[in-house]
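A single protein chain has been removed from this complex, and every other one stays in its place.
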Amino acid sequence: MLNPQDPEVDGEMKQGHKKFTSLVRPRGVTSALAVATAALGLSSCTIPTFGAFKGATTQGQSTFHLFQGFALASIAVGGVTFLLLFYVMFRFRKKDESIPKQTHSNVPIEIMYTVIPIIIVVILFFFTVRVENKVVAVSPSPNQRVTVTAFQWGWKFYYPATNTTVIASGNTYPQLVLPQGETTTVTLVSKDVVHGFYIPAFNFSRYALPGFTNRFDFNPTTTGTFIGRCSQLCGLYHSEMLFSVKVISPAAFSSWTASQAGKVTA
Amino acid sequence: MKVEHKIYLGLGAFFSLIVIIYWLWAGESGGATMLLASALLGLVPGSYLGWWAKRMSQRPEDVDEPTVEQSSGSIGAFPTYTIWPFVMGMGAFMVALAMVFGSWTLVIGFAFIISAAISATLESKRGGVI
Partner (left out) sequence: MTLTEEKKGESDHGQAGHHEGPSGLYRWLTSTDHKVIGKNYMYTAMVFLFIAGGMAMLIRTQLASPNGHFVSQQTYNELFTIHGSIMLYLFAGPFAFGGFANYLVPLQIGAPDMAFPRLNALSYWLYLTGGITMLLGFLTASGAAAFGWVGYAPLSSSTNSPGAGPDLWIVSIALVGFSGIFTGVNLVTTIFYLRAPGMTMFRMPIFTWNMLVTGLLILIAFPVLTAALIMLYADRHFGTVIYSVKGGGSPVLWQNLFWFFGHPEVYILALPFFGMVSEIFPVFSKKPVFGYKGLVFATLAIAGLSTGVWAHHMFTTGTVLLPFFSALSLLIAVPTGIKIFTWIGTMWGGQLNYKAPLTWAIGFIVAFTMGGITGVFLASPPIDFATHDTYFVVAHFHQVLFGSTIFAGFAGFFYWYPKLTGRMYREWLAKLQFWVVFIGFNVTFLPQYLLGLKGMPRRIAVYSPTDGFTFLNQISTVGGYLTGLGFVIFLVNMWISWKRPVPAGDNPWDGYTLEWATTSPPPSHNFTSLPPVRSTRPTWDRNHPEHADYKSPHVTEYAKKEVSSSEG
């Protein structure tokens, strides 16, 4: 059975990612697609957001660009589908009682509408894997570490380097402080049930699981305060399990940690 | 029978492929077990149907143009009404409630289920109605 306490599970997964990357990247294809991404990357400022957050971390921005790519692809695919549908709906309204030609199949067309979607999803998959590797990558030597513990119904943020604890639940919301432009590795655990550590502005969420430790990195790009939420139903006060994330300059972060060393803020 | 056989076998083969990939790549045993069970769910009945397909004469529903001889014969008896499924259902209901409220309905529930099972079997053996 899957054993969540086994640290190997995590390690194995990352290996899986690596193996896979080498699988999908034969050289010729890579360069062609690299051009395509570059084009996408350059023009992404002119592409609308489609309602999504632009992402306040490097990881979140990659996700945002992927989202834009998916949105464009789906507008194309959905657009063609709906055009066909509406054309058929109006063009072939019943005119008389005659019996139309009884077409049973058209093999070339059927092959076409099988092969084209396959090509599309292969392309989508390619970009997915690239972004995914970026988003789940955990740096071996991050600038900061913070341990996040979720519990019913609140959060505890612990900075091991300075032995600083921020904890709150109920009506006051705890604040997670992160330095801008640096890599912070988050270690996420849960004390009781499954929670969802979700920062909408970072385009990221991860479960806080009891008995299993999750790790991921944030590289915040913009300073500011963002809202964080519990996304996974965790019982009665799930809706009120909020926190905030404050991204400040590295200098401000150093003085903050210095001032908070050894303290417990409740 | 050939098509039926192939559907099962095809699904079984597909799941076998998936379970191998999954096991080698993810190395996770919970999912692999379930996938393996699904593969067997395809392969076992699939082989059984194939075994039969070889041994039985072609059925009228498997040929494009059945002849008169092929099409005649009985296809089975179908009851029109019987109380026993209802009795058994109520028995299961009582057992279920007993599992929640821990009450005496457990015994009655099982009594219902067993008597309904016996009666339905006898009824079906007689080939008749209640």
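Should a chain be cited, it is by its letter among A and B, assigned in written order, with residues numbered from 1 in that chain.
Simple rule for what comes next: a contact is a pair of C-beta atoms (placed from the backbone, for glycine too) under 8 Å apart; a residue touches a chain by one contact, two chains touch by 3 or more.
These figures come from a predicted structure and were not determined experimentally.
Asks: Of the residues A:Ala52, A:Ala168 or A:Ala252, I need the one that contacts the missing chain.
Replies: Of all options in A:Ala52, A:Ala168 or A:Ala252, contact with the hidden chain holds for A:Ala52.
Asks: Contacts of chain B with the missing chain: which residues?
Replies: Output for chain B: 3-4, 7, 10-11, 14-15, 18, 21-22, 25-26, 28, 30-31, 34-35, 38, 41, 49, 60-68, 70-86, 88-90, 92-93, 96-97, 99-101, 120, 124, 127-130.
Asks: List every residue of chain A that touches the chain not included in the displayed model.
Replies: 1-5, 9-10, 13, 16-17, 20, 50-53, 60, 62-63, 66-67, 70, 74, 77-78, 81-82, 84-85, 88-89, 92-96, 98-106, 109-110, 113-114, 117-118, 121, 124-125, 128-129, 131-132, 135-136, 192-194, 196, 198, 200-201, 203-207, 209-212, 214, 216, 227, 229-240
What we mean here is this: only the chains that are shown with their structure count from here on.
Asks: Where the CA atoms of chain A average out and where those of chain B average out, how many Å apart are those spots?
Replies: About 43 Å separates the centre of chain A from that of chain B.
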